[in-house]
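Just one protein chain is left out here, and the rest sit where they should.
== subunit A ==
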Amino acid sequence: MSAIDLSSDGSRTARGIAFRYLFTLCALLSILTTVAIVLTLLLDAVDFFAAVSPIEFLFGTRWSPTNDPVAFGVLPLISGTLTITVGAAAIALPIGLLTAIYLSEYASSRRRAYLKPALEVLAGVPTVVYGYFALVYVTPALDAIPFVELSTFNALSASIMVGIMIIPMVSSISEDAMSAVPDSLRQASYGLGATKFTVSTSVVVPAALSGIFSSFILALSRAIGETMIVAIAAGQTPKLIDLTDPAGLFLESVQTMTAAMVQIGTNDVVGQSIAYKSLFAVGLTLFVITFAMNLVSEYVASRYREVYQ
């Protein structure tokens, strides 16, 4: 847009005006979608909170939407979601970051041309397939390790699969940030006699830190919202973290917020029941958490963009 704008404003023809409005409408549809999401979630969630107090929902320690006695405490679901997210982060953040360093600092352009699309495939595999892999191949393989007592449905294999799925999110956004680090910084460092290891870890990574953080937050947000892997492989046992043995949760079946939604969704609960309405309350909680994380990620990334442009 820096060049002189020679375009006529489209007012020359009625057709030009019509298309202009049509395209504007298409763009506004995205805002409408957001509004529709918030409204549909809120409308039914408000009904839900009329029957169950928000305090009971947010701080209750038991989740049992359909079995008597019914209870709608979301904490066990958040606990399950946290378990999966921590497990996935332990896999995806270090591996994704190291991958980004390799792609940006070490790989030849030819090798990068093969590796990048190959990594993207990880994110393109349908999550239902990952869930099946976790249940049928990963769990038995982990169970074969001596002294590991795994439940058929467990948080460990589910979080490993979620971790593998989000590696490309971390690696591609982090790599973009690292590639944007000016070459003069690297050259200055090499001029001082630094090795590539030092340049990568002490110059490039710190300089790209905001982009890397942004990729971390986005990947975690994706892990929190991931549904099919956890619904298939992590099971449906809402469980609160045992503070004396927090790692023990990985070996057992847990239920995440998303898996709880799938369970209610497949159980043919009656349209106007509280269980049905709880779907929207959990959905609203999930939406608020992930939306906030995406906004933070956007904000962190935009701060970094200003530095080098």
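Quick note on the criterion: a residue touches a chain if its C-beta (ideal position, glycine included) is under 8 Å from a C-beta of that chain, and two chains touch if they have at least 3 such contacts; residues count from 1.
Following the convention adopted for this analysis, contacts and distances are computed from a predicted model.
Here one chain is missing from view; checked against "Phosphate transport system permease protein PstA", "Hydrogenase", "Electron transfer flavoprotein subunit alpha/FixB family protein" or "Thiamine pyrophosphate-dependent enzyme", UniProt names that protein "Phosphate transport system permease protein PstA". Among A:Val129, A:Val148 or A:Ala247, the one in contact with the hidden chain is A:Val129. One chain of the complex is left out; on subunit A, the residues touching it are 1, 3-4, 6-10, 12-13, 15-16, 19-20, 22-31, 33-34, 36-37, 39-41, 43-44, 94-96, 98-99, 101-103, 105-107, 115, 118-119, 121-122, 124-129, 131-133, 135-138, 164, 167-168, 171, 183, 186-187, 190, 193-201, 218, 221-222, 224-228, 231-232, 258, 261-262, 265-266, 271, 279-280, 283, 286-287, 290-291, 293-295, 298.
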